[in-house]
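Quick one: the structure is below, questions incoming.
As you look at this complex, bear in mind that one protein chain is not there, while each of the others sits in place.
Order of writing sets the chain letters: A and B. Residues in each chain are counted from 1.
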Amino acid sequence: MSDSPLSSIVATPEQMLPGGWEMVVGLEVHVELATATKLFSGSPNRFGDEPNINIDPVTLGLPGALPVLNKKAVELAMRIGLALNCRIQRCIFHRKNYFYPDQPKAYQISQYDLPLNADGHLELPSGVVIGVERAHLEEDTGKSTHVGGATGRIHGSDYSLMDFNRAGVPLVEIVSRPDIRTSEQAREYVSELRSILEAIGASDAKMEEGSMRCDANVSVHKPGTPFGTRCEIKNVNSIRALGRAIDYEARRQIDIIDSGGVIRQETRHWDDAEGRTHTLRTKEDADDYRYFPEPDLVTVDPSQEWIEEVRAALPPLPAARRAMLHELTGYDIRSEAVVVAVERGQHEYVKAVVDAGGDPVKALIYVTQAFAEAGASPAVPAADIAALTILERDNKLSATQAKTVLAEIVANGGGDAAAIAAAKGFEAMDTSAVETMVDEAIAADPDAWAKYCAGEEKAAGAIVGRIMKASKGKADGKVVSAIMQSRRG
Amino acid sequence: MTQSGSPISAADVAKVAHLARLDIDDAQVVHFTEQLAKVMGHFGDIDALDLSGVEPMTQPYPLVNVMREDVEMPTLNTDEVLASAPATEERRFRVPPIVGTEG
Partner (left out) sequence: MATIPTTASEIAAAVASGALTAREVLEAHLARIQEREADIHAFNLVTADAARAQADAIDADIAAGRPVGPLAGVPIAIKDNMCTHGIETTCSSKILEGWKPPYDATVVTRLRAAGAVMVGKTNLDEFAMGSSTENSAFGATRNPLDTSRVPGGSSGGSAAAVAAGFSPVSLGSDTGGSIRQPAALCGVVGVKPTYGLVSRYGLVAYASSLDQIGPFATTVADAALITEVIAGHDVMDSTSIPQDAPSLVGAVSQGVTGMRIGRVVDLPGGAEPEVSARLDAAFEALAAAGATIVDVTLPSLGYALTAYYLIAPAEASSNLARFDGVRYGLRVNAVDTNAMYGATRAAGFGDEVKRRIMLGTYALSAGYYDAYYGKALKVRRLIAQDFDKAYESVDTILMPTSPLVAFKFGEKADDPMSMYLCDIYTIPTNLAGHPAMSVPFGTGAHGLPVGIQVLAPALGEAAMFRVGGALEAAAGGAQ
C-alpha cells in the first residue's frame, strides 16, 4: 500500500472520530481462485482433502521442479482486474525470498513492480469510490497445525505439522489505496468485493473457509496533516470482525497518541474473542525479501484480443445488477431489497418473474422474503410467483393471503396460486363490504378514530386490527387504508 | 549509489549468513569476509561501464505467454514422499516449534 502524504479524500464531519481524528484504512484482500489446479502445477486445487495428497514436485519445491503458469488462473485474475476497472498489463513474476516451513521453496512466486492488474477502482453501493492500486497473482502457502502447548496456537507449541495441499493454490492479492475512512466503508468494500468475485466466478470468496482473507492497514491522523504511522491487522476472519478490528485499532492508536505515545509500525493480530489486537512483530527488522525476477517463468503479455475476449465473457457485475433491478422496480439501488437480491444472485430470478408477467415490485419483495436460503436460482417456477403477484396486484388476494399462498408455493416447490387460494377459501372481498367493516370498526373504537383523525398515525393500528379480525384476514390492507384515509378526509 | 567494488564488511557477512540461514561462527565470518572481499574487489570493474539506458536482461531466450491449460496432472505418491522426509506425523511433515513470526 502506498501512502500519499496528503490525501484528497477526507472524512465527512459525521465520519470523523472524536477529537478531530480521521482514520485512514487500506485493505489487502487475498482470494483463492476457483481453478481446477494450482497456479504452477497440475495438482488439484481442492479444499478439505486428506493431508499431502495434492502434491507434485513443484508444490513440494523438490529439487529440479519448474513452475508452469496456469492459463485459467491468469484469466480469472484478468476478470478481477476488469471488474475492478484496472489496467491489464504486460507483467512478470518475482521471487519473494523468506524462510518459513509452510513455504516449500523458501520463496513465494509473486508479482512485484509489474503486476497483471494496476490502477483500478471500485465504486461502492453507497457511492464512495475506493482506489485499487493493484491486483496481482501469487501462490498460496501450505497449512501449519501447531501441536502441544495450551492453546493450539503457534506460541508455546511443542512442534508443528505441515500439509502442502494448499501450497501453490492460485491467489490474487487485491490492494486498495488508503482511501477508506470508516469501518463501515471497509465492510462495504469487502462485501462488494465478495459479491463481485462470486458474480464473475473468480472465487467462492468465503472468509470463514479462508478462501478470502483480509488484512487491514490502519492509521489515524488529523485531516490536512500527513498520514500517521500504520499498523497492519491480520487474522480478520469475517466482515463483522473487520469492522470491529478497524474501530478497535483506530481507538488504540488515538489513545496512545493522546497520552503522548508514538505509534510503532508493526503487524498486529486480531483476537475476535477478546475484541482486541495483539502485537505480532515489528516491521523495523522485517525480513529483507530480496525480490528478483523469477527466471523460471517468462513474461505474461495479454494481447488486446485476449483481454477483450475475457471482458466480453464477464457476466453483469453487482452494480449493473442493482441498476437492472432499479430499472425494473423503481427501487433505489441502495435499498435493502435490491442489495439483498443482488448479493444472493437472485436478480435474474426476479427478472424471470417479471418476464413471466409478474408485478415487478411484488416480484422483488416476494423473492427477497421467501427465498433467503434458496441461493441464486430458487427451484420454484418463476411463472408461479408471477401469477401470485398478479392476484395480489388485482386485489384478488389480500397481502396476508398472498403471503400464505407464497409460503405454500415455496414449500411445494411450485403450484398454481389461484388454485391454492381457492382451496384455502381465499376470495377477495369487494370494496363495499370492506367499507361497511371500516365503518363498524370506527363505531366500535371512537377514541382510536379520533386520535387517528388528529394525525396520530399509530392509532390506525387498532382500527385495522378490528377489520382484519372481522374479515379473517381477507380484507386487503391497502384497500382498508385507502378507505380510512378517505373517511378522515 | 553503492559502487560494485565496495568492500564487504564482517557485519555484512554476518547479516547475509543470517538471511541465508547459515550458522557460521566468528572465525568463519572473518574467513569468509576475507575471501568475499577479494572476489568483490574484482567486481569494481563494471563501475567503469556506462549502463544508462541499458535494459536489464533477465532471461537469455525471450519467450512470452507460456501457459498450461487448467487440467489435473498425476500427483506424487504421499507415502513415497513422506518416506524421504526427516520427520513426519499423521501424514504431515513435522518441524520443531516455530518461533517469532507467522507468515
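Basically, a contact is a pair of C-beta atoms (placed from the backbone, for glycine too) under 8 Å apart; a residue touches a chain by one contact, two chains touch by 3 or more.
Just so we're clear, the structure is a prediction, and the values are computed from it rather than from any experiment.
The chain not shown here is touched by just one of A:Pro63, A:Gly224 or A:Gly425, and that residue is A:Pro63.
Of the candidate positions A:Gly19, A:Gly148, A:Pro295 or A:Gly375, contact with the hidden chain is made by A:Pro295. Residues of subunit B in touch with the missing chain: 1-4, 6, 8, 12-13, 15-24, 32, 35-36, 38-40, 42-43, 45-46, 49, 51, 54-61, 63, 66, 68, 76-77, 80-81, 84-87, 93, 95-100.
With the whole complex as reference, residues 57, 60-69, 95, 97, 99, 101, 104-107, 160, 162, 288, 290-292, 295-298 of subunit A touch the missing chain.
Everything that follows uses one rule, which is that only the chains that are shown with their structure count from here on.
Per-chain Cα centroids separate subunit A from subunit B by 40 Å.
Subunit B meets subunit A in the complex at residues 19, 21, 58-59, 62-76, 78, 81-82, 89-98, 100-103. Of all the residues in subunit A, the ones that touch subunit B in their complex are 35-37, 41-44, 50-57, 60, 68-74, 92, 99-102, 141, 144-147, 154, 157-164, 234, 267, 269, 280-281, 287-288, 290, 293, 295, 297-302.
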